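Of the protein chains in this complex, one is absent; all others appear in place.
The chains carry the letters A and B, assigned in the order they are written, with residues numbered from 1 in each.
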Amino acid sequence: MEHVVVVGSGIIGAACAEALSAAGVRVTVLDRGPLAAGTSAAGEGNVLVSDKAPGPELDLALESLRQWPVVLDRIGRDVEWQPKGGLVVGTGVPLDAFAAGQRAAGVDARTITPAEAFEREPGLTREVTTAVHYPQDAQLHPVLATTALLDAVRGRGGSLRPGVAARGLDARGVVTDLGVVTCDAVVNACGPWAGEVSRLLGAPIDVRPRRGVVLVTAPVAEPVRHKVYDADYVGAVASGDADLRTSTVVESTPAGTVLIGSSRERVGFDAAIRVVVLRELARKAVRLFPGLAAVPVLRAYGGFRPYAPDHLPVIGPDPRRPGLWHATGHEGAGVGLAAATGALLAASMLGTRTAVDPAPFRVDRPGVALCG
Amino acid sequence: MKVVVVGGGPAGMAAADAAVAAGADTTVVDGEPVLGGQFHRGDPRRVDPRVRHVADATVWAVEGTRLHVRVGPDGAGRRGLVLDADAVVLATGAHDRVVPFPGWDLPGVYTAGAAQALAKGQGVAVGKRVVVSGTGPFLLPVARSLIGVGARVLAVCEANHLTGWLRHPVVDPGKLAELAGYAAVLARHRVPWRPRTAVVAAHGEDRVTAVTLARLSPEWTVVASRRVEVDAVCVTHGFTPRLELAVAAGCALDGGVVRVDDRGATSVPGYYAAGEITGVGGARLAAAEGALAGAAAAGARWVTGELKPGRRFGAALAAVGSSVRAGASRASADEGLSVGGVSGGLGSAAWSDGRSSSGAATGRRAPADGGSSVGGVSGGLGSAAWSDGRSPSGEATGEAAGRRAVAPAEDRLPAGEVAAGRTFAGAWAESRSSARELRSGRRFAGAWAGLRACARELKPGLKVGVAWAGLRWSVRELRSGRKVGVVLAAARSSARAVPRGQGFAGAEALLREVRRGRRFAAALAAVHPVRPGWRTWLTAETLVCRCEEVPRCRLDDLGPVGVRTLKLRTRVGLGWCQGRMCLVNAVELADVRPDEAAVHRRPVAGPVRLGELADNPEENP
Partner (left out) sequence: MRVTVDGVPLSVRSGQTAAAVLVARGQVSWRTTRHGGRPRGVFCGIGVCFDCLVRVNGVPDVRACRRVLVDGDEVVTS
């Protein structure tokens, strides 16, 4: 394995490229647009275990939590890594059973009293009755992280080619709109566009976009200290919009702003910001932190999460096209899962031992690989 | 048909007037407490009373033609409002572009627009010793306003050289006269005007105390410099159009402005644009564009129909008849009889104060036989708006006269036209009173302007006769001190306005105005560009983004980036102003993939508080 082309320069493509180049493989990263400008430029930078039920994704997340510090150490760059911890709160929703299951799977999930929650987050609504603290949850700056990974690839002799689109595969390598790039393997890391690109590459997979929107407030005097989640999903149901779900996450950034996420909508690649979604996010944030009501919203941004029908990432070789690999379908967790995904893909490709079982993520599992 | 106009400056007001004249249920949503925009700041304007005016309002989001609005002064409990429109006219205007230079974020450094707003709107001078610097004609009114509120203007520095205008001759006596007026004020106050000169640095600890004035090369690099003690600086390097709503609506951009056709239609059905967001060319062009866009948004046949040039000779002939009646129209208007003659008087509202108004030409469809219809009424609406503010003292009497004129008109007019007639009669009355109020100097200018226009419009043979008649009239009026310009302008406006056959001369006149204005705008852009040498004024530590305090060096060596990645990697444009002040500059400093829309993409188009966002707004009250 001498030369691998990674198509897609988001966090997953960058992590795969970095892991491969760290193992001595020459890597070329193509992106039809600017670098790190798609889904990775539209997320919050979550590195979470708190939101995952026991299963393969949680295993991958726990491995990623171990891998991220290793990767960051290897590339030696500040990506605003903040091990701030998560706080899941509810108003009447029992959280204990879920947390207990996570604990059994290896998550540090600590049930705390409302008083302890208020001590951790003084601005929290006093309506909170249940709370679980997840010290492992962290945050990083997704664009800085992606850029740092790509810079490391370039530093090891790899090549970054923004503005070059993959059009297909042939015996030599990847056909692009600027000619053929010869290589031994190709990684489709196109996130929500991976389905579209997989068709061009002759091996379609079922990966689709799911819209997400985040609100950003003006800088506030009293920052939110953790990632704070609302465990209450009643609001999403009550919104009467079957294709809209919001699960509130409120957190501060190093810039002093507060991020309020996030929605899940099935609207294809429609990038319009819907006010009903913003309203839903605002309502829940104000309910969680009443003091935020007077804070101005500066902006809203949206992106597209890639998801497979079973909501598990797709990582591995495509048996239909030798030399073609996929790494996509991480839905809202790409940043968190990137470090382990890069390691898993590189190890699988190079035939070394993998830290997690690759089987649940394989491409030819039911529903993912489509008939060409 | 519901038309919502966003913005209450010259373009927005003309659009609202034209839309309502065309029969649309019209609302104008504006951020200021009073209409007039930045151009008429401190000198509030009015629109047709049938237009619903939502003041102090921020359109903070658009979804299709559904507008989300917050109404009321910030910090005082604003109300949420949702307006569903059949068509939207965006007339959101522009703000100063200021390129960064060392010290530009010191207190005491203002945009020229800030100095202008504080002087004109509030009677406050931003300093005692002020330098005005930048490029473009806007420097001059700002200097004049500063002088007007007692500041000492040490210099007006124009970074470009005006010889550029020789290559772009714009024969526009109105603009030349305006310039001459500014020049006279500057000369009277011994204010030096310095071409190829700019403030390239501001100095001071916690406020500006001095500036570096530099002599510039044609590319704006510094040739020589000296230090001048000041307590304020006003800078403007052209204008940045306020495009967030247009971008949010999906309107295609072209060359940094909204792409529109002749009638202001954007690439998005139901969306029209006018004024500075379609190209910076001044208030008069904005108003002409607004009138066309407003009429088109309302589906007015005279503007959406096939425009056929020609037949003007016939129209001019008809005009002679109507202008003869217009000569006697003072009396007949009072009696509500000779509507055809009255239509001739409409243009006079605009012309009698010595200035043309694109609004004046709005939708004039007065039939030559006069008296039987108020088709021409719509034409007067724009003029009313224009004439009243220019002679404020005439307003009260104008209204009174308007009321007198309305009553008989109502008796005559078909029910559907009564409202229009009322407005028109008001306009007419106001135009009379404004003529009365004008000082003789302006009166003569009005007459003269009318004469010129007349001459332009008519076939050679008629020109002389009408011009001569006009001159006699104006001379007589100057002496007697009444009703000057009315008849002259009437002749001119009738000549332009009265359609015959299929020609829609009103729209044609507006289109001509727009084309002329756009030629001027193109010349303005060519002579007063921001030239690349400004980038040499910055040091590594000079802030590019004043909100997030991003120094220039953070933009160095980024490699090729997209706008979104530029923002996220450097924090440029992520602060309070969301890049409104800095992004156009930042994309010129960094290696950014061109993406016009991304520079202006702000789906939350104005600040809205989280609690307000959580509220249920009132829908289409």
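The working rule: a contact is a pair of C-beta atoms (placed from the backbone, for glycine too) under 8 Å apart; a residue touches a chain by one contact, two chains touch by 3 or more.
Note that the structure is predicted; figures quoted are calculated from it, not measured.
For the chain that is not shown, the touched chains among those present are A, B, taking the whole complex.
Contact with the chain that does not appear here is found for just one residue of B:73, B:218 or B:532, B:73.
In the complete complex, the hidden chain is touched by one of B:61, B:81, B:114 or B:213, namely B:114. By the touch rule set out above, chain A reaches the unshown chain at residues 218-219, 256, 294-296. Counting the whole complex, the residues of chain B in touch with the unshown chain are 31, 33, 38, 73-76, 95-96, 105-111, 113-118, 121-124, 126, 206-207, 242, 546-549, 575-577, 580-581, 607.
Note that only the chains that are shown with their structure count from here on.
In terms of their C-alpha centroids, the spacing between chain A and chain B amounts to 47 Å. Interface of chain B with chain A (complex): residues 61, 63, 68, 248, 250, 548, 559-562, 564-565, 568-569, 571, 574-576, 578, 593, 602-604, 607-611, 613-614.
Remark: chain A residues 33-37, 41-42, 141, 143-144, 147, 162-163, 215, 217-218, 255, 257, 260, 272-275, 278-279, 282-283, 285-286, 292-302 touch chain B in the complex.
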